[in-house]
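What you see is the complex with one protein chain gone and the rest in place.
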Amino acid sequence: MLHIINKSPFGHETLATCFRMAQGGDVLLIEDAVYAATPGTALESLIKAALERFNIHVLQPDLDARGVGAEIIEGVHAVDYGGFVDLVTRNATSQSWL
Amino acid sequence: MSEDNIKKFMFVNRKAPYGTVYALEALEVVLITAAFDQDVSLVFVDDGVYQLRKGQQTKGIETKNFSPTFRALEGYDIEKLYVEKESLQRRGLTEEDLLVEVTVLDSAAMGALMDEQDVILSF
Partner (left out) sequence: MKLGILINEGPYQHQASDSAYLFCKAALEKGHEIFRVFFYHDGVNNASRLTEPPQDDRNVVLRWSKLAETHHLDLVVCVAAALRRGIKDENLAPGFRISGLGQLVEAGIQADRLVTFGD
């Protein structure tokens, strides 16, 4: 299934809760969650560990809007809105972790 | 309603009551979904577990106490209430502190349950 995260991992538990409960599949970082995909943060090792269990994607327009679009953690996939749509249709269910 | 039209709906509650309206309005969707004879599960995770805390007294904040609705869910044939063990433990709560009977699941079991759903709504 697809897990959609929209909160910064620095201010919220959302991403940690998703990683704790979800059994694998696709994770898409949108809106303020895109900061989780940027390298050099204190959470980079957490994301790298999660890449062993999940396919992690990040919405490029949200990265670009926030000035962090130049580089993302290796192994994380950048997608556009079309890619977002494909992730939704490819997975039988999606959950937005609000 | 035919079998084809019955889907598994899961409602994931991750927010505390009263600070925002999400918990109350989520409950309204839950009741309507049950009226459509769907297979409904409610899940309480993170601060969502506080929605089920016993002893809520809202007189002082002049807001409707909607917690009794959780006790009425059985009357709507909503009997699948799940609480994540880790979320309870981190908040120093046990099942005794909750106002309804729930099934406590560990994180992995909760994640597996999510994988079985057709529609997941998170509030």
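Labels for the chains are A and B, by order of writing; each one numbers its residues from 1.
In this section, a residue touches a chain if its C-beta (ideal position, glycine included) is under 8 Å from a C-beta of that chain, and two chains touch if they have at least 3 such contacts.
Owing to the predicted nature of the structure, the values given are computational and were not obtained by experimental measurement.
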item: Residues from subunit A at the interface with the omitted partner, ascending; value: 4, 6, 30-31, 61, 80-82, 84-86, 88-89, 93-94, 96, 98
item: Where the missing chain touches subunit B, by residue; value: 5, 7, 9, 21-22, 25, 28-29, 32-33, 35-36, 38, 118-119, 121-123
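One rule holds in what follows: only the chains that are shown with their structure count from here on.
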item: Sites on subunit A touched by subunit B in the complex; value: 1, 13-14, 17, 20-23, 25, 92-98
item: Touch list for subunit B against partner subunit A, complex; value: 12, 14-15, 22, 45-46, 84, 86, 107-108, 110-112, 114-115, 117-120, 122-123
